[in-house]
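What you see is the complex with one protein chain gone and the rest in place.
For reference, chains read A and B in written order, and residue numbers begin at 1 within each chain.
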Amino acid sequence: MTNVALDIALVLALVLGVASLGTSRLGAAIRYFSMQAACVAMVPLLIETRSGELSVHAWILFVATMVLKVSGVPYFLNRSLREASVRTEIEPLIGFGTTLAIGAGLVALSFGLARQLPLPQKPASDLLIPIAFSLLMIGLLLIVSRTKAVTQVVGYLIMENGIFLFGLILIDVFPYLIEIGVLLDLFVAVFVMGIVIFHINRAFDHIDSHQLDSLKD
Amino acid sequence: MTLLLAAMAALAAAAVLSAVLASRRALALAVSAGGCLAALALAAPPAVQVLLGGGTRTLTWTNPVLGQQALVLDPLAAWFVVPTLFISTGCAVYGVRYLLAGDRPVGMQAAGTNLIVLALLTVFLAGDAILFLAAWELMTIFAFLLLTHEHDRAEVRRAGLLYLVLTHAATSCLLAMFALLSIHNGSLRFGTGAALSPGAASALFTLAVIGFGCKAGAWPLHIWLPAAHPVAPSQISALLSGLVIKTGIYGLLRATLLIGRVPMTCGAVLLGIGVASAVLGVLAALAQHELKRLLAYHSIENIGIILIGAGLGSMALAAGRPAVAAIAFAGALLHVVNHALFKSLLFLSAGAVGRACRTLQIDRLGGVLRAMPRTGTSFVIGAAAICGLPPLNGFVSEFLVYMALLAACAVFPVAGQAEAVFAFAALACVGGLAAACFAKASGAVFLGAPRTPAASDAREAPGAMVGPMLALAATCVIAGLSGPWLLRVLDAPVQQLGGVSLAATPARQGLIATAALGAALIAIAGAIALIRRGLLHRQPAESSVTWACGYAAVTPSMQYTASSFARPLIAVFRGVLLPQRRQIAAVAPFAATVAVEEHSPDPVERFALDPALRGSGVGLALLRRAQPTRVQSYVLAIFVALIALLWWRLG
Partner (left out) sequence: MRTALHLAILLLFPPLLPGVINRVKAAFAGRRGPPVLQLYFDLWKLLRKGAVYSVTTTWIFRAGPVVTLAALLVAALLLPFGGGLPAPAAFPGDVVLFAYLLGAGRFATVLAALDTGSSFEGMGASREVTFAALAEPALFLSIAGLALARGTLSWTAMLSGQMPAWHLYGPAFAMLIGALILVALAENSRIPFDDPNTHLELTMVHEVMVLDHSGPDFALILYGASIKLFLLGAIIVRLAFPFEASIRAHVALFLAGMIVFAVVVGLVESTFARLRMNRIPQILIAASVFAALAMAVILIRVNA
């Protein structure tokens, strides 16, 4: 039964990632990320349930993720959206349909790559590595194909979700402290980005990251 | 074998006779058609026998210069010979009235038709590399001569030249392939299964794919095809699209037999080329505004479907799955014949429309079905067949390809599985797009109201032109319903390619059941039609104008055009098609000129061929400047070369 639950959590994370590629509404993208973070946060718990005991570490990590990634980060992003008063990604660099198709190709690639990867030990689920890879790729694609800074932040966050899953291969040896440190870093990063977005908006009256190009040199 | 030789002799005699009689146009064309008919009567029985009974017929002789040569009629050759005979006869009969309506000399067409059929037969029957290449070259040249019938038009000359240059360049790959193969085998005779190393096999296969793929019109070597087919006389377009490009497929299949064990990657690449040809071919077809050009792009699509089958078959053989290979090859082989049938049917009916309306611009036609009911009905049947709709023949072969892909998903190694799934989805999309494209073509040309006077003045084509069309249309329907019989005739060539009988695969039940359900579809449709007639019998049906949502002053020009019809799909795929749009927008009310024009030139032509031609022009100009002017310097060059050669051999 936990196997099925683990499958559902992982696949849901992937589906939400793909959904964030297809949406033009920034609010929806943030919502998808937050739900994805919740799915991802469940994964270590589900893995540990299968092997028996639930450690205190796992609970701490779960609670920290829920507080920071599932509620904290989206809160700040939504706030900066409100401040900047943008709601939709109007002119993406690559169209939504095309991004979706490319995303599907990247997911297929990830599933292929994951098979080639030599691993120190068998992962808890055969979907763990492919989906971790997929989230990495989807995050990168989102950063590459969109112009609004908020979407790019979401892309970065989705990548982080992928990295988090990736770390779970080594769940036995991986010190949770590091993961929690990463989480805090992430939170601070988003906090800073929120402020930056707000200031870009104040200065330029929009949040197109395009405009930052003129700052080079 | 005697009958085959007699057929070839009949073709040659008819060619000579029609060339002699060239000044009496009708007689020359009739002799030419008679020659094709005689060849059909003589050569079809032995070919069908070989298909039904298996086995091989061989005729060998010793040539004092080239050694042993042979004509071999094996099942694979027979599979290509039968449609060649049948369709060329139809085209030749059609050509009589078609060419007489024009005012150009017809001697070349009459003799050339016989000769190209002769060359085609020789290509299929050749048992050694020299004979094969000689016939191959002759076929190319005759095709060039036939398609440049209207050689006083510049675009015709350009298309002919493009065809000649590209196929010649590709033939050099074939020369290299056969030379390498004969070095390995120690003989120019075609054997089977040379024990090659994987590297050598891959190299040979690559040469074969380039050489034969260009003739077949596989992407990206297809660019000659959409240029050449529209400018040729229609029965020649039919012959080119139905038969000549199939020699490329025949060559590829023959090459896989000669090479023996084709590595998995090679099959995968062929499958990839097939998917690219199918998808890009049908997308380009969707964007065309001229009927014959649209049909030409559909040839690329269908060659793609055939290549998907052939590539998958090679992959399955390499993976040790002969049952999958048998289904895949059966699909490819059957689609060769099916495409030959419906594509020649479509070209013939398009030609009849072109003759009657003096244009093939889709958006200038309309409502032609009322004036030309038999031509129009033939076209609609051909259109439904090429979309692979049951119960027509196109469905049966596509069904086999789909089935092979699904079976491959289950048994291939991982990378192959992923590719098979991708090809499956792509083929599904191709099916939908083809249906869209032919709904556009048959809708805009044959249905609705005539858009121009040219279309409303159309008259039905004469019987000698309609006859071959109706025969081909009937064959499309019958072939779609004859699954169990196809199982028998397909068995020998499939065994030759895949090594397993088709009857031992799940395709057997599939073929029988699709035929039965196709018949059921026709029966149920008939029953519903009877019920409908019974219901309408009581009340007489009324006639009125088309409901235009209350608007009364409707004119035919207000109909949805073919361009608008295809527009949403072109918009979705604009990233691939790169349409170019020119628009004169209305700036004020009652603007005098408002126009919009959208063309999608072939990306390969735009981004590869044209720059390459420009580049080579610059390069050749440089070379010309470097050309020496004195005779002595030429002799010096020869002298230096001689010394170098001597040094190399003796030093």
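Going forward, contacts are C-beta pairs under 8 Å (C-beta built on N, C-alpha and C of every residue); 3 or more make two chains touch, one makes a residue touch a chain.
Quantities reported herein were computed from a predicted structural model and do not represent experimental measurements.
J.: Based on the whole complex, identify which of B:54, B:556 or B:603 touches the chain you can't see.
T.: The one listed residue touching the chain not shown is B:556.
J.: One chain is left out of this view; which of B:367, B:382, B:468 or B:498 touches it in the full complex?
T.: B:367
J.: Quick one: which of B:112, B:431 or B:498 touches the chain that's been left out?
T.: From the options B:112, B:431 or B:498, the contact with the absent chain belongs to B:431.
J.: Among B:548, B:596, B:613 or B:637, which residue is in touch with the absent chain?
T.: The one listed residue touching the chain not shown is B:548.
J.: Which subunit B residues would touch the chain omitted from the figure, given the whole complex?
T.: With respect to the unshown chain, the touching residues of subunit B are 366-367, 369-370, 373, 376, 380, 384, 387-390, 395, 398-399, 402-403, 406-407, 409-410, 414, 417-418, 421, 424-429, 431-433, 435-436, 438-440, 442-444, 447-449, 506-507, 509-510, 512-514, 516-517, 520-521, 524-525, 528-529, 532, 535-536, 538-549, 554, 556, 558-560, 564-569, 571-572.
J.: Could you please point out the subunit A residues that touch the chain left off the display?
T.: Residues in contact with the chain left out: 4, 7-8, 10-12, 14-15, 18-19, 22, 96-97, 100-101, 103-104, 107-108, 111, 126-127, 130.
Basically, only the chains that are shown with their structure count from here on.
J.: Mind pulling up the subunit A residues that touch subunit B in the complex?
T.: Against subunit B, subunit A makes touches at 95, 97-98, 108, 111-112, 115.
J.: Using the touch definition from the top, list the residues of subunit B that touch subunit A in their complex.
T.: 414-415, 418, 422, 572, 575
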